[in-house]
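All protein chains of the complex are present and in place, except for one that has been dropped.
Labels run A, B and C following the written order; every chain starts at residue 1.
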Amino acid sequence: MIYQINLKNVKIKILMLIVTMANIKEIISMKSIQKLPREKVLRDPVHNYIHVEYPFILELIDTREFQRLRRIRQLGGAAFTFHGGEHSRFTHSLGVYEVTRQIVNNFNRNYPSKEAGDGLWDDSESIVALAAALLHDVGHGAYSHTFEHIFHTDHEQFTQEIITSEKTEINQVLKKVSLDFPEKVASVINKTYPNPQVVQMISSQIDADRMDYLLRDAYMTGTQYGMFDLTRILRVMRPYSGGITFEKNGMHAVEDYILSRFQMYQQVYFHPASRGMEVVLTHLLERAKYVYEQGELPKNSMSNLLAPFLEHNFTLEDYLNLDDGVLNANFSLLRYHHDKILSDLAGKFLDRKPFKSVQITDESKPQIQYLKTLVEKVGFDSDYYTALNDSFDLPYDAYHPDQKKPKTQIEIMISDSNWMELSKLSKIVEAISGKQEGDERFYFPRVMIKGNSQDPELQELYAEFQSYIKNGELLSQREEA
Amino acid sequence: MIYQINLKNVKIKILMLIVTMANIKEIISMKSIQKLPREKVLRDPVHNYIHVEYPFILELIDTREFQRLRRIRQLGGAAFTFHGGEHSRFTHSLGVYEVTRQIVNNFNRNYPSKEAGDGLWDDSESIVALAAALLHDVGHGAYSHTFEHIFHTDHEQFTQEIITSEKTEINQVLKKVSLDFPEKVASVINKTYPNPQVVQMISSQIDADRMDYLLRDAYMTGTQYGMFDLTRILRVMRPYSGGITFEKNGMHAVEDYILSRFQMYQQVYFHPASRGMEVVLTHLLERAKYVYEQGELPKNSMSNLLAPFLEHNFTLEDYLNLDDGVLNANFSLLRYHHDKILSDLAGKFLDRKPFKSVQITDESKPQIQYLKTLVEKVGFDSDYYTALNDSFDLPYDAYHPDQKKPKTQIEIMISDSNWMELSKLSKIVEAISGKQEGDERFYFPRVMIKGNSQDPELQELYAEFQSYIKNGELLSQREEA
Amino acid sequence: MIYQINLKNVKIKILMLIVTMANIKEIISMKSIQKLPREKVLRDPVHNYIHVEYPFILELIDTREFQRLRRIRQLGGAAFTFHGGEHSRFTHSLGVYEVTRQIVNNFNRNYPSKEAGDGLWDDSESIVALAAALLHDVGHGAYSHTFEHIFHTDHEQFTQEIITSEKTEINQVLKKVSLDFPEKVASVINKTYPNPQVVQMISSQIDADRMDYLLRDAYMTGTQYGMFDLTRILRVMRPYSGGITFEKNGMHAVEDYILSRFQMYQQVYFHPASRGMEVVLTHLLERAKYVYEQGELPKNSMSNLLAPFLEHNFTLEDYLNLDDGVLNANFSLLRYHHDKILSDLAGKFLDRKPFKSVQITDESKPQIQYLKTLVEKVGFDSDYYTALNDSFDLPYDAYHPDQKKPKTQIEIMISDSNWMELSKLSKIVEAISGKQEGDERFYFPRVMIKGNSQDPELQELYAEFQSYIKNGELLSQREEA
Partner (left out) sequence: MIYQINLKNVKIKILMLIVTMANIKEIISMKSIQKLPREKVLRDPVHNYIHVEYPFILELIDTREFQRLRRIRQLGGAAFTFHGGEHSRFTHSLGVYEVTRQIVNNFNRNYPSKEAGDGLWDDSESIVALAAALLHDVGHGAYSHTFEHIFHTDHEQFTQEIITSEKTEINQVLKKVSLDFPEKVASVINKTYPNPQVVQMISSQIDADRMDYLLRDAYMTGTQYGMFDLTRILRVMRPYSGGITFEKNGMHAVEDYILSRFQMYQQVYFHPASRGMEVVLTHLLERAKYVYEQGELPKNSMSNLLAPFLEHNFTLEDYLNLDDGVLNANFSLLRYHHDKILSDLAGKFLDRKPFKSVQITDESKPQIQYLKTLVEKVGFDSDYYTALNDSFDLPYDAYHPDQKKPKTQIEIMISDSNWMELSKLSKIVEAISGKQEGDERFYFPRVMIKGNSQDPELQELYAEFQSYIKNGELLSQREEA
């Protein structure tokens, strides 16, 4: 069919259409989320700069809940052994965001998806990955692991709640991106998000979280075990249909990362003296709970901020009001409490007086009961002055679907359609794969091995105690002098 | 005269004498202070290792007063701008000790005194230098400078007291070295110790304190301004009769150090946003004091640990119980206080909401009065919501005996008997010598420049306020639109 | 006017047009130059990775003329004083390319031109900037400055020729980009290219060349003077109509860079011992020329590769065949030559036996003539065994249009339309601006000051010589013993 049309109009329409098309990409992004005209940066000692490209990331950083992470240290007891490790979860969270940003930018530059299902990176996933990276730790509390153990809180659940509860500033910022954005971000963190590339970026055996904390903890403590070649790993990382894979020629960098993590656990995180401080803290909190239950912990001997937890009746806001300083301030009060055990343990924690320890084995374990009686005879309540403590980590494991929490194994790319699990290629990783590494230790007061008393009775107790120990290990049989 | 003697005995005596002589050095040092048979080390990110060679140094580190420094951060407001700067005075103090140890060892190796008055290094001074280095900051309190300003405490006086008071663990350890050792250490810190080499090592324009904090703050914040060549400076440092001097061929390293310090002040310590947080803290503490004096701050809204300071009635022990965490925990309580200014400022501090600022000059200063009225009209109490803040530092100065606190100038060694003051040799140092560097700023609520209100009246107030500002500076005359 | 047209066709045409428009950017770039689908990287110690985004950059690196730079060291005599400085112009050239790439990418991300003449960055300039950065030093020869001085060659002219001569592989690669591309690249290097942003990136008082060599020389020698904050400078760099400017809040990083350069010149490049080796080389080449002109340097005592230069008759290819190794190999032959001066100087250069020196002033200069006679009396030809050598650098200067080679001054951006020259803002830069810094020295054989002869006559000559020297300086008047 033939119409009469005004050619001039057609030209204009064509031009308009062209302009529209040219702007479409921009328009789409404006509606959902716009980039800053110029990126902002925050100086960072590990990554040099944290680069912020989206306004909502700046707004998330400025929230009350995120700023609170400045008052929660990243390392628990380890900072008592490696004095440099005083950094907070705030700086770590920025670092995880930055590593994720670098992965995302690399994927966008080198592996952009051209059509759905091609296994390459879809740029529209970038913002959910960045938000999840930044917020993955936002539910952590003061002295997280120890506190959770005593007060039955769960930082992962709090992370979800902080992101999805309408009461938080974080939730308000996320909702401005889109109404379902909070749920999407939360689902990445709890690993139910459908795109495995995004999930594995944030949590897997080689994710932005681990990569930042190893580098940061190593940098801050001055240990060099945690160093690995981040830029090399980022270069050989690739998206694929199953998530994230690594080019074969970068396998050694991945191997080195696994070993760095292994060594940081063995040398820093599991250091016996650090655990000796964690034992002090555990017993201190337990005793506070006990004394409270006895009605012996009136208001004026502690702060209002801790009370809701002793009463087993706390809100999200109560939780957000807790931080390391609040706990320490309470300990500074408790060191004057009339309960001797409570005040002594508070002082030990504040003044860094860790329990001492020996390594134990299945053979030597039966001796512990007798050692405890010696500790009691010297005058200590063995419930609060001794402890068993084990630290085991699985440095790496392949995927075992039958496990409770099966791990996403690391896949090395042999060719464009062929992958191989890491420990099948690396003898070194194979050597530690699937094996729990760590040790079990018996903790007791320092005086038991360092004591030097004028009182012959006491001195004999010390001597007897010491006769069960050799080269830092508990003997399965006492060694006669 | 001739005696009959038993030659065999003589031989034995000779041997005994020889043995004695051989041991004399050891015996002398045992009496005063003995070295560890093997040095101990603490891992440090800046100096790699802190080397401990004397048992009493280990004991000092283990005291309650020294361990407390773990809970007091080195940088005040600057950590809110440079997020990595979360380190404590504990790690800094170890660093100052280590730099001093390296100076002392270098002096012992290369410039040992052979006779009294030769201007070289007398090894028996080593232990007093090491102790003073370790303890020089031990009197610092929570948010030191701001707190002192409001509560009229003095950290230098507390340092002296902690060292010399019989009530402290530190004093007990020092007295074991010798009864007058605490006084000697204290006199080094207050600069009355007779040996100028020891004093200048710990406090002068180029001392172990400054060298550690510049390197450490730069390392932790990730800024590179603070970097200078420590090993080079240590190599060209020499004792002389007047204290410490620097070989001429190392002058450029000294120059570089002066500039590093200058730049750290301008870029990090005096950053406008950091000062914006310090202004918030100052007003917050002032308001707490005011509210307390009004009888509106009952016990349950704050902690027992802060009370003695509000009551102007505190002991050394009260002071030692304060730390950053105690103050922050109080702020977390105060954010729920019914006084709106108090609760708002507490929240601003905890959530990092600094006041904004503009630079002012003598010409523009008169405008401030009017700007304050605008701030009041918007609804803020200008006493608590605006401030003038100046930050000036003297990057370097020559010795001026007529000044109140004359500075020990840096002497460059031209020959063995000839020295020249640094700024006479370095054009660059001359350019900043004796000149106060910094700026003066006017602080106000962020909304005054970022505000965007639907209320036309408010919006007009914002607009008027903003018309006085251009390129971050207060105009001496309002610019018409 | 109204036409009858087929609407279906119009639709198709519209669609085709749209498609065409959408592809235009891609098509344009395809015609001129295409990016690699995935960037390639070369590991680099200073920049971590050199990122290559265009295939023609890889091809340039692979050319014979560029690979030749591996055999020409970056530092001349300085490597004899700072043993780590063994790197070549090859690695430096890659570094200059990488710094330029980072500037260009930053400009593209944050300051893209929207219309001609807006003073922002035009992405189509990127490739000429990258090529010029990579090739800016390609004409450097063996021991460049010394060799040029003796044989009257000019490395800048050779750089131009290597780029524009049809005989080189580099020219072939460049011509594939476009026929006028070699001329464009050459014009950037000789500063006649019309876009001042591109020119200043490669050569100005703060350019990619200087930034790489300072960082690289500092890294390799282990000196820390040359360190400055590259990432900070790159962040505050901005294109403007006049070329490149720096944001005011980054001024201190620029200041620090100027001082780093100043200190590297004073401490590393102008080190007296390094210059002592350059004096040996100069005299060695001069003597070789003299002996050749006497007909005493037959073919078998040197290599064919040096001959064209002694004959003053060489081609571009001859020049490209010369490198450090070729010169050294000739010296290894010349150390067996029967001419004593020639063989001695060859040995001195190969075995690192620099001349010694004293600093001279206008006052002391007149003494040199007499010192030369003493050197002659000891038995040395003073033409070959003594020298005056001065080393002066202008650390920074403002623009002076009346100078022969006026410098592009560094402009700090006060506001979007307001710039200020650096030394007007920085007291420190002002202190060294426009001032020649360096010294003048008199060189002579080491034996004159270290000699210790049994022969009383010789010993007296040494003693007399030494009596004119004190603290490393030539006295204007001999000091009586």
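Couple of notes before you dig in:
One rule holds in what follows: contacts are C-beta pairs under 8 Å (C-beta built on N, C-alpha and C of every residue); 3 or more make two chains touch, one makes a residue touch a chain.
What you see is a predicted model; the values in this text were computed from it and never measured.
Only one of C:S178, C:N249 or C:S303 touches the chain withheld from this view, namely C:S303. Note that of A:N110, A:N195, A:Q266 or A:S476, the residue touching the chain absent from this view is A:Q266. Only one residue from C:I33, C:I57 or C:L94 touches the chain missing from this view: C:L94. Not every partner is drawn; the one left out touches subunit B at residues 1-7, 10, 13-14, 17-18, 21-22, 37-39, 41, 48-49, 109-111, 231, 235.
On the side of subunit C, the interface with the absent chain consists of residues 42-46, 48, 62-64, 67-68, 70-71, 79, 82-84, 86-88, 90-91, 94, 219-223, 299-300, 303-305, 321, 323-330, 332-333, 347, 350-353, using the contact rule stated above. Subunit A meets the missing chain through residues 223-225, 227-229, 232, 252, 255-256, 259, 262-263, 266-267, 414-415, 418, 427-428, 430-432, 435, 470-471.
Everything that follows uses one rule, which is that only the chains that are shown with their structure count from here on.
Because subunit A and subunit C share one sequence, their contact can be compared position by position; here over half of the interface residue numbers appear on both sides. Chain centre most remote from that of subunit C: A (centre = mean of CA atoms). Rounded to whole angstrom, the centroid-to-centroid distance between subunit B and subunit C, based on C-alpha atoms, equals 43 Å. Computed from the mean C-alpha positions, the centre of subunit A lies at a distance of 48 Å from the centre of subunit C. In subunit C, no position touches at least two other chains.
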